[in-house]
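All protein chains but one are shown in place.
Here is subunit A:
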Amino acid sequence: MNFAQKNYIMIQTDIIIIGAGPTGLFAVFEAGLLKLKCHLIDGLPQPGGQLTELYPKKPIFDIPGYPSVGAAELIDNLMEQIKQFQPGFTLNEVAEEIEKLEDGTFIVTTNKGTKHHGKAVAIAGGLGSFEPRKPELENLAFFEERGVEYFVKNPDMFQDKRIVIAGGGDSALDWSIYLADIAKEVHLVHRRNEFRGALDSVEKVQDLKNRGKINLVTPAEVIALQGEERLNSLVIEKEGVQEQIACDYFIPLFGLTPKLGPIANWGLEIEKNAIKVNNALDYQTNIPGIYAIGDVNTYPGKLKLILCGFHEATLMCQSVYNMLNPGKKYVLKYTTVSGINGFDGSRKEAEKAVVKSII
C-alpha cells in the first residue's frame, strides 16, 4: 500500500485504544459487552505490551483466579477472550497525533500516517512506547538512516552488505543468524564472551562462527563510527586493542526501553511521567473523551497492577457508553446470565437447566 492510499483510508471504530497490553486487550471485552467496537494501536509488532516484550516466560501470581500464569499465556488467553469482538490492530506503529473534531470524535494518526477515527480514545500505554536503547557514540544520530539501524525491518536492504551487530541478547543472536545467510559479512560484537539467549540460538551462532559465516568479536565494544556521507567503517576495541572494520550497516541491539513519547504532547495533564485521571468517576483525563487506563495513568493511591488496569478498563467502557448514549437506561448484565453475543455472529451462553420431573 503506498502512502497516498494509506492516507486516504481511515480506520473507523468506536473506541481507539492506544496500547495493546493486558489492560487495552481487556477493554475490548468490556466494550464488546456494550456493543462498542475497538481498534488498538501499538508500537510493538505483537500484542501484549511489556508481558510479551520484556518477560514472556515469567510467571504472574496476582491475577485473580490464576494461582500462577505465564505472561505470554495471559496475553494468549486475553486474545482468545476478546476474539469474538473482532478488535482491529495497527501494530508496529506509534500513535503520534490526536485531533478532536467539532462533533467530539477523534482522529489519531500514527508515525506511519495511518489514521483512525473513533468516538473515544483510551490510552492504555503502559510505560509508554518502546524505543531502542542507543549506545553512547559520537555521531550516532548523524549516521541514523545512513548505515545505523535499530531494527531489521526490511531484510532485503542487507543483501550482500557488510554488517556489524552489537549486543549480547536474543535479538543480537537471532538477527546474526538470520542475516548470516543474506549478508556478505556479519560481525557480532559483544562486551563479554557469554551471550544471554535461547540455548538453540547460542548453539546456532557457535555453528555459524565455526563455519566462518559469522565473525564473533568478543569481549569487545564498538567505540567509534566513521564515514563521510554514510557509514563506511567503525572502530572496535578488543582487550585494549583498536581495530577498524569496514561495514555498510551497524545494528546496535541493546534492547528496548519505554518512553511516554508523543502522548506527552497531547495537552494531557501529566504527573510523574503518567497521565492524571479522574479516579472517582471514570478514568477520564482533562480532555473529555480521552481516557487513560492501566499503568499509564495516575491518581491518589494508584497501583500499577494488571488487575487494577482491568477494573479501570471496565469503568472506562461504561463511561464511553453513557457518553455516546446520553440518558439511555442501562442495567448491568452478568455474562453468566446474558451470555456473550460476538460481532462475528457467535454466541456463548450458560447451558440451560432442564425442567423435568423425575418419576
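In this text, a residue touches a chain if its C-beta (ideal position, glycine included) is under 8 Å from a C-beta of that chain, and two chains touch if they have at least 3 such contacts; residues count from 1.
The definition used in the following text is that contacts and distances are computed from a predicted model.
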Considering the UniProt annotation of the chain absent from this complex, which name among "2Fe-2S ferredoxin", "Zinc protease", "Alpha-D-ribose 1-methylphosphonate 5-phosphate C-P lyase" or "ATP synthase epsilon chain" applies? "2Fe-2S ferredoxin"
Contacting the left-out chain: of A:11, A:34, A:54 or A:287, that is A:54
Residue in contact with the excluded chain [from A:196, A:333 or A:348]: A:196
Hidden partner chain, touching residue among A:211, A:272, A:329 or A:356: A:272
Thinking of the whole complex, not just what is shown, which of A:127, A:152 or A:188 touches the missing chain? A:127
Which parts of subunit A face the unshown chain closely enough to count as touching? 50, 54-55, 58, 127-128, 133, 135-136, 167-169, 190-192, 194, 196, 254-255, 257-258, 260, 272-274
